[in-house]
Structures are given as structure tokens and as C-alpha cells.
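All protein chains of the complex are present and in place, except for one that has been dropped.
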Amino acid sequence: MRVRRINGILGGTAALALALTACGTAEVGGGNGGGEGDGGEGGGDTITIGVKYDQPGLGLLENDAPVGLDVDVATYIAGELGYEPDQIEWTEAASANREAFLQQGTVDMVVATYSITDERREVVDFAGPYYVAEQDILTRADEEEIQGPEDLAGRVLCSASGSRSAFNITEERGIDAELREAGNYSECLSLLGNGAVDAVTTDNTILAGYAAQNPGTYRVVNNSFGEERYGVGLPEGSTELCEEINAAIAKMWEEGYTLEALETHFGDTDFAYAETAPEADACE
Amino acid sequence: MEAFLNNIDRVVDGFSWTVRLALLSALFSFILGVLLTAMRVSPVPLLRGLSTAYVEGVRSTPLTLVLLFCGLGLNSALGIFLSDTVAWDVFWWAVIGLSAYTSCFVSESLRAGINTIPLGQVEAARSLGLTFTQNLRLIVLPQALRTVVAPLGSVLIALTKNTTVASVAGLGVQEASSEMKLMFDRGIAPVLPTFVGFALGFLVLTLPMGYFFSWLSKRVAVVR
Partner (left out) sequence: MSTQSSVLFDAPGPRARARNKVYTVITLILFAIGLMVVYLGFNDTLRKPELSLFSAEAWAVNPEGEWTADKWEPFLRPETWTYYVIPGLRNTLTAALTASVLAIVFGLVFGIGRLSDRWWIRVPAGAVVEFFRGIPLLILIFFTMALPIVADQLFDIAPGTFQVTALAAVVTGLTLYNGSVLAEVFRAGILAVPKGQSEAAKAIGMTRAQNMWLILVPQAVSAMMPAIVAQLVVLLKDSALGYIVAFPEMLRSFTLLATRENNVIPAAIVCAAIYIVINLSLSRFAIWLERRNANRGRASVRPADAEDGPEGADTTTGPAGTVAVEPTVQEPLPDTAREDSDGDDDGNPKKRP
């Protein structure tokens, strides 16, 4: 008797768990989208685009849909490809899963602060770049002394774990800043706001996004270096699509749409964003 | 493996932070755990309530969240700094967070140990006129501690492994797991040997600990 009962319990638990799992996992690809972005396959009537959900100014989830520069760029490109805004399905593309999403067809394109690198080109295609960001420094608005990387000597600098940005300053430039590693840039901003660190360094767009979110609290130093060329990630072998998107990007700059979007998202900050279209790479 | 061995100083440095974190947190969580247990069985209802609430609450919170709260909340938002250099400041906050979390498990183990003491002994002690503190100090805790050597060993092993969480969660202590991640990310050494090396490092810390406490628990077991 007891035997059967226990098997029943175990079997029941397992079945329940599997059932819950089965209905749950589909959601995860779609990130936090809730009702939105269920990671559905694109094609047909809709296009699925991967963007960041956690970068203010670039792609930040606001309830059911993301908002930011990348989102605007993606919307424009989709429009040029013949998709109305309501035909776009958004999905969170975290840095760690962008390539996988493109390869597995989870998304049709990725517009998520996705820098074009040779390494990534081996596995995915890139259109663009649509914007060239540079590395910069963010400090509190009342911090006068930090005007460039050299002023960071002896100060506390925050970097997200796994990012090379702080490494560029401390090791490549040999500037003697104290490092505090945080899990992500939001944690860094929290530390900066409370005075636990003196500066945060990464792409100037990301920094400006945070500055715009907290008007008057933070200052982008505008003494930038290096370059991060943001491209539109596509599955390998999308040469035709790549060319269409490059045309869309050129048109987007010509029409002044990009500047408008930059102004919308970063206008309230002192971030001097690039005002000319970057030169597009050739599609392979 | 060679590239890994060439970076052995990184590994050693990482593990030195791990060991320091584990040792200091073990010390503080033991002290705090004994205190919490004493409060839990004390005659003062308020102390009992506070101890219960603390243990139940913190025990149910993920360590990541406890450490985030130490790093972003107490350290950063309250602006309490424990050292002039960042490395030591975050280290001490990690010790506080780990101790706060681990002390709950120490306390639960000790309480379980107290439960194994025959009631007659405690009653005999009381009838001899021993006060609560005397009873606890002379009769209850010495026996309880000996009974729970093995569970406390488990707690210490769990603590050693938990120190890795201090590398993230708003603190960023540069202990072994963060060195491993850095070596992965920067391509300093091939991933598999690096992982095996760090895993062995942790096994060298945890396995002997397990056998030692197992041996010790038999050695000091209370014969009943």
C-alpha cells in the first residue's frame, strides 16, 4: 500500500513540475516581457527583434515594451522593411545570449548595443554600424575634478564584472584608479549616487542614458576614447537583408530621424553625441 | 594547463581572499550563532521573539540578496565604510553579510543539539540551583556543541562555498571565483584546465574539512 502511495506522490510531483516547466520555459526566451515578446518565431506578419531591457536610454523595459535609442532605430529599420510598429515583437537580448538568439532563430535581428567585432562576425552577420559610441566616464554632477581618464588616479572607479572598460583605463593606460566591481551598471550607478565610487566608465551612450534618467545628478565627462561600433545583428548569410538595412540606416540619418531620437533620449544631458552618420561596412 | 600554472599567482591570490572570507565569517557567525541560540532559549520573551524572527527571516532570504543589501544598502546607501581601501571595505562588508546569513544555520544546528540533551540533566541542574546562564554555560552548551560538530562542519563547508557569492552582488571581492571568471573572460588560460584547477582548489578546502569534522564528531561524541 505504502509503496503505491509514495510512487503516486513522486509521480504526481514530477508531473506537476514538468507541466509547470513546459508552460514556463517558453517565456524565458522572451525574457521579462510578460504578455509581450514570447520569443515567437518571426516571419510572416511579425518581426522579432532582440533589444536590451536594462539599459536606460538604449533599451529599457517600461512595463510591456522597451524604450530607447536602440528601440527607435529598430522600429525605423523594421518600418523600412515593411513592418508596422504593431507587427514588431520585442525580446530581451542580454549580452550573453545575442549570438544564440540569432543562430537559433529566436529573433530576426538584434539591436542591443551590439558592437561589431571580427570575432562575432565569424558567427553572425552585421549591418551598419548605425552609431559609433566611445568609452567615456560618468561622475556626479557636483564632481569638478574628474575631466578625463587621467583624473581617475587615486579615485574609485566602478566597472561591471566581465567588462573590459575599467581594464582599458587601469591596465592599458596605466592609470592608478581603485576598482570596485559591481554586477552590472545599474549597481554601479547606485554606488555612484551614494558616493561609494567616484566614477563609472563604459560606452558613452550607456552612461548618457543613466544621466538622462536622473537629470542634474550625473555628468558625462565628454572626454572619450576608443570606439564601439553598434551594428544590427543578423543571422549568418543575410547579405541581402544586410544591404536593405544599410540603406535604411543611411536614410534614417538623412531624414534626421537618428538625430531626433538621440535628442529625445539624451537631449537633457550634456552628452555630445555624434551627429554624423557612420560609414557602413560592406555586407559580406 | 601550462597557461593556468603560469597564472598560479592569480589563483593563489584569489584563494587567499576566499580563505580569509571563510575564516573570519566562520568566527563571527559562530559567535553570533551562539548568541542567537542563547537568546532563543532565554527567559526573556522579547529576546526569544527577536532571535526567532531574525533566524527565520534571514534564513529564508537568498544569500545574493543579503549581500546585495550589505553592498548597495548598508555600505553604499548608509555610507558606512569599514576601511579606506575599496578591496578591504568590500571584504569586511562581505564578512558581515556572510556572517549574518551563516549565523542562522549555526543557531539552528545548535538548537537541534540542545534538543538532544536529556531533560533530566537540565532539570537536575535547575534543582541544584543553577541559574539560566549557568545552566546554559555549564550543562547545555558544552554538550550541545559536541553533538553538533558534524552539522557545524557542514555549515562551515557551505560557508566556504558561499564566499563565491561575495564576488558579485554589489560587493565584488576578488576571491577565487572572480579570478576564475576573469581568466575565462580575458582568455588568459584555456577554460577547462582553469575550471578544473579552481574546482580542485575548492575541493582541497572542503573535502578535508568534511573528513576532519566527521572524525572530530566521533572523537567528541557524547556517550549516552
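General observations
Letters A and B name the chains as they come in the text, with residue numbers starting at 1 for each one.
Heads up, the rule we're going with is that a contact is a pair of C-beta atoms (placed from the backbone, for glycine too) under 8 Å apart; a residue touches a chain by one contact, two chains touch by 3 or more.
The structure presented is a predicted model; accordingly, all values stated were derived computationally and were not measured.
Only one of the listed residues, B:19, B:35, B:77 or B:188, touches the absent chain: B:77. Residue in contact with the omitted chain (choice from A:64, A:260 or A:284): A:64. In the full complex, chain A makes contact with the omitted chain through residues 2-3, 6-7, 10, 13-14, 17-18, 20-21, 24-25, 27-29, 31-35, 53-54, 56, 60-64, 92, 94-97, 99-100, 103, 119-120, 122-124, 183-184, 186-187, 190, 213-214. Not every partner is drawn; the one left out touches chain B at residues 37, 40-48, 50, 56-57, 59-65, 68-69, 72-74, 77-80, 105, 108-117, 119, 122-123, 126, 131-132, 135-136, 140, 147-148, 150-151, 153-155, 157-158, 161-165, 167-169, 176-177, 180-181, 184, 190-192, 195, 198-199, 202-203, 206-207, 210-211, 213-214, 217, 221.
In this section, only the chains that are shown with their structure count from here on.
If you average the CA atoms of chain A and of chain B, the two centres end up 37 Å from each other. Every residue of chain A that touches chain B in the complex is listed here, in rising order: 156, 161-162, 167, 178-183, 187, 190-191, 194-196. Per the touch definition, chain B reaches chain A in the complex via residues 71-72, 75-77, 79, 81, 85-87, 90, 167-170, 172, 174, 178, 181, 185-186.
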